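Take a look at the structure below.
Only a single protein chain was left out; the remaining protein chains are all shown in position.
Note that the chains take the letters A and B in the order they are written out, and that residue 1 is the start of every chain.
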Amino acid sequence: MTTSRDHTVTKRPASDAVGRGTASPSSWGFGDGQAIPWEYAPAPESREIVKLQSRYGLFVGGKEIAPRSGQWFTTLDPATEEPLAEVARAGVEDVENAVAVARRAFRRSWGELPGRERAKYLFRIARILQERSREFAVLETLDTGKPIKESRDVDIPLVAAHFWYYAGWADKLDYAFPGRTAQPLGVAAQVIPWNFPLLMLAWKIAPALAAGNTVVLKPASSTPLSALLFADVCRQADLPPGVVNIVTGPGEIGLALVKHPDVDKVAFTGSTAVGKQIGRAIAGSGKALTLELGGKAANIVFDDAPLDQAIEGIVNGIFFNQGEVCCAGSRLLVQESIAEPLVEKLKDRLATLRVGDPLDKNTDVGAINNAAQLAKIEELIEAGVAEGAELYQPACDLPERGYWVRPTLFTNVAQSHRIAQEEIFGPVLSVLTFRTPDEAVEKANNTPYGLSAGVWTEKGSRILKMVKELRAGVVWANTFNRFDPTSPFGGYKESGFGREGGLHGLLAYVRLEDR
Amino acid sequence: MYDRSVSTTVDRIARELAESEAHELVRAWDGRAAGLGGFLGRIGNVDQVGVEERAAGLAKRSIKRESKLWALDLAIRMIDLTTLEGKDTRGKIHALCQKAKRPDPGDPTIPSVAAVCVYPALVADAKAALAGSGVKVASVATGFPSGQTFLEIKLAETSRAIEAGADEVDMVIDRGAFLSGDYAAVFDEIVAVKASCGQTHLKVILETGELGTYDNVRRASILAMAAGADFIKTSTGKVTPAATLPVTLVMLEAIRDFERRTGRAVGMKPAGGIRTSKEAIAYLVVLYETLGPRWMTPDRFRFGASSLLNDVLMQIRKERDGRYSGVDYFTLD
Partner (left out) sequence: MARPTRAVAKSAPQAAEAPERVAVRKTYKIYIGGGFPRSESGRSYVVRAADGTPLANAVRGSRKDVRDAVRAARAAFPSWDARTAMNRGQVLYRVAELLEGRRDQFEAEVGQAEGLSAGEARAQVDRAIDRWVWYAGWADKISQVLGTVNPVAASYFDFTIPEATGVVGVVAPEGSSLLGLVSRLAPVLVGGNTAVVVASESRPLPAVTLSEVLATSDVPGGVVNLITGLRKELVPPLAAHMDVNAIDAWGVPAEMVAAVEEAAIENVKRVARAPRGGGERIDWLDDRAAQRPEWIAAFLEMKTVWHPIGV
């Protein structure tokens, strides 16, 4: 297949440090950069702290068990394509066993425990996650390809924070909903994606447990390891067996799990297509459902925006986690009057991004998570070129092995282009222009998705007006990609329904009854 | 049929009249000569949270060991070794200048610093002490540090310092005028000082710790550069906060934008509060990532510092012989 490498602006000579960006911004005044001995070290975080097992069973009933299916699969490091470990491939009987175990735990232990005691288990989990933060960060980077800088500074702290926050709700449910008592639903089936494996686990498990439910969680097949290490945290915290169960396997197993008749609640984060599949599968069953699906967010920049900070927000919006983010700011809507200087600054900034070894602390953009996703991104990049958009990629060498895409910018994009409509889920930004706030709103809303949006302007009243008009579940003003366990997150329209985080995040896991 | 050339002339005169009337209106609207109000209006603002996050992110970069040694050497070459105290004497100046020429008596590979920075009364002594070396003499002037004195005094002080031998002048802006909105006064004063400087290199101190917001820092930066500054400098060192990474980033971004639009390259000097090699390298990272290799030279970047020098010497020693050193091994002048 043709790769995006064929479209790069220039072909740079290979350098000794793999994946190091060698381009320089045009504002620096030279095409190649003056020869000064200024180089960033490979500053690799050591792998030593992670003790990988060669094989991981399922985590059911507080123990690691072999799958009744007898099958296993391999999980790879996407930066090197090397195998990391073998993981159990659950079959339908494994799913049935896990649900039965979760039900027993709900009936006999967790469901009977006063909130005060549930809280203390969750506080323990939060503390242990903080203590083992480096171990989890390195493991997450190995399994996903995301830069260690991000897993260490964003993912893992947020994971601990989510358990921390929801721990404090476990004993206060009487105060969460005025005049109502909150009862748990029972057994929750939770299927999560590969882009933020441990964080998505935290978003699902923390509120579920706080509210008194037990869970069976299926991590994505390309990223099972941090969930399996989390099982060890549950053991260290002496969490009653069966409260948390981790069942690994492919997509079909997730479907089998959500369809199981003894599941009370289904929570899914992933693509809109699979979300719809799940909705169809449980239609009429009476199960509670929340979905957090895809997006094609507009990042709207007005001419009075603080430009250099807007650049940071745009760059973070589409290159954080290689753009493999449901709420990524994948469409830049820039006011036509400043489009040119903004795009110029943006191209310069792209040239300073370092693509390479995710374990290197200097890396800004890591590897694409899996081969299938890489193929999809490349296909859409080619589509963009074919549609007539103008492509820019800063020149940088990519490693020989692994799944990589250079930061990519398309200008002269029209609303009707595929690259403006379809979720790419990669480091590809489409730039469109607008003239008035109304036009910006119209273009931003003109999509079946509605997860997030960004607004950049100095004017407070305009921020609030845009906020009011934008059909998106999360609006970031003069910032982007900010998350907090207290702050509800979720989409409008085909980006899903239900909210995670905050008081609203509890709603998904309770049944409200009169006092 | 009328003569074409006459009608063209008439058209031209009419057009020129219309243009000059329009310009008068613009000037009247802006309220002051040189259209400063309109000029400053197009400067743009800075988001505090965003800029502080960016600076913190840049500070996480780790550079290669060989680059680190080069950076430490560069840091020394960029230092304006400073003493600005009421109790400065010829003896103190002499000692400082020896240190400036030869920071480490036991190691001839250590370069000299860029300059010494002193009060005008001590310029002659500094000049004499540095004779024959490449180290420059920078003099503060214009009623340093507060600037709260009369314009004639400021200009006279500038001229006298240059007569005494100063190679560079570090002036302070009138913060009172700036914060009360009289940008024209600030601008005019810088232009006047620049005129007094002639060929002498002028650094303009913004005193960012008094300006209060990053918006103001950006505004003052552009204003100073437009008025002819060769360098813009953060602080006098007499006010806290002095130099910080985010303030430096804001000023470097202003320099970048200014060069893009006007073609003029202006230098930058963070001063005050930079005490360790680690901090100095963080500043160099911010510099490199914003302006690139062309600014990685003492001609375009200086550190206003005193205790930084010994820490850099200590780090160089540690990189070379692998041992952490102690204060006894480096001279205190």
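Convention: a residue touches a chain if its C-beta (ideal position, glycine included) is under 8 Å from a C-beta of that chain, and two chains touch if they have at least 3 such contacts.
Values in this document were obtained by computation on a predicted structure and should not be read as measured data.
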**Message:** Based on the whole assembly, the unshown chain contacts which displayed chains?
**Reply:** A
**Asked** Thinking of the whole complex, not just what is shown, which of A:54, A:416 or A:461 touches the missing chain?
**Response** A:461
**Asked** Considering the whole complex, which of A:107, A:120, A:180 or A:376 touches the chain not shown?
**Response** A:120
**Request:** Specify the residue from the set A:167, A:350, A:380 or A:474 that touches the hidden chain.
**Result:** A:167
**Item:** Positions on chain A contacted by the hidden chain, ascending
**Value:** 116, 119-120, 123, 161, 164-165, 167-169, 171-172, 175-176, 437, 460-462, 464-465, 468, 485-486, 502-503
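Definition applied: only the chains that are shown with their structure count from here on.
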**Request:** Could you please state the distance in Å, as a whole number, between where the Cα atoms of chain A are centred and where those of chain B are centred?
**Result:** 43
**Message:** Quick check on the complex: what are the chain A residues that touch chain B?
**Reply:** 24-25, 27-30, 33-34, 36-41, 43, 149, 304, 306-310, 312-313, 352, 361-362, 458, 478-479
**Complete:** chain B contacts chain A in the complex at 44-47, 49-51, 53-54, 60-67, 70-71, 253, 256, 259-260, 288-289, 291-294, 296
